[in-house]
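Missing here: one protein chain of the complex. Every other protein chain is in place.
And now, subunit A:
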Amino acid sequence: MVPAATVPRLLGAGVWPRPLRPHLLQSATPGRARPGGRTLASAATPAVSEPEDSIDVSDKILSQPLKHSDFFNVKELFSVRSLFDARVHLGHKAGCRHRFMEPYIFGSRLGQDIIDLEQTAAHLQLALNFMAHVAYRKGIILFVGRNRQFSHLIETTARNCGEYAHTRYFKGGLLTNAPLLLGPMVRLPDLIIFLHTLNNVFEPHVAVRDAAKMHIPTVGVVDTNCNPCLITYPIPGNDDSPPSIHLFCRLFQTTINRAKQKRRQMEALYRLQGPEGLGARGQGLAASPSLGA
């Protein structure tokens, strides 16, 4: 039995508690009891065969959120003003600028690049929405960031969401050679969130390229010296100031918790409805998604 104190160390060392190793799982992430292996078809479909209406229900649970443009209402979590106050718009000096970040830069004030917050807001909204949907479908999310100043913050954020974090040295084949390094039948993350896209020698983090190789979508905070090409949902913004990173961590944590809570609500609703009348009631409920928090 692994004591709870060493579980964060294991999280930090890049070993995710796997659903197949229940002795590690108990203290880390409650409620992650999944059947073995990886099921890709639909996250809610259990392995045991069930009557047809539960498959209908699970399809409804999964497909309904996709019809709304902002099902989890992530827009209200931030504003351009709040991004400005958190100093998200401050970039590096003009000499450090990466060529592909030029479309996201508003201008350069006395040599320091200023990021366009209108674009950042749009990108951030898309990214939070994607993150929320992945969490809603019970996907595994991995937070990655190699800046030592914030590694503790990232790990606590991940723990508060019930997800995973890796802020230490990223071993070579962790994603690409997972069966060897982590054991057979290991489920890889469904989304990787980068708080810092660069590693400690200012080169792109290996996980960016490896996630693209392994067909894992990524969300990442890209500063003016980063390469945003391979990141699925980049968020142009400052990744060096404490207020900025605190804001991002808070936003990510709130979104993921909100999405998981929403999932629990929807499942409870449909379970309550039960075999009575799925068609008529389902629409009434879907029209007004209510958030507990």
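Quick notes on this structure:
In the analysis below, contacts are C-beta pairs under 8 Å (C-beta built on N, C-alpha and C of every residue); 3 or more make two chains touch, one makes a residue touch a chain; residues count from 1.
As a working rule, contacts and distances are computed from a predicted model.
The listed choices are "Regulator of G protein signaling 11", "DNA primase large subunit", "Serine/threonine-protein phosphatase" or "Small ribosomal subunit protein mS23"; the UniProt protein name belonging to the chain that is not shown reads "Small ribosomal subunit protein mS23".
For the options A:Lys60, A:Lys75 or A:Arg97, the residue in contact with the chain missing from this view is A:Arg97. From the set A:Asn73, A:Asn227, A:Ser241 or A:Gln265, the residue in touch with the chain omitted from the display is A:Asn227, counting the whole complex.
Subunit A meets the missing chain through residues 38-41, 43, 62-63, 66, 85, 94, 97-100, 102, 105-109, 113-114, 122-123, 126, 129-130, 133-134, 137, 139, 176, 190-191, 209, 211-217, 227, 229-234.
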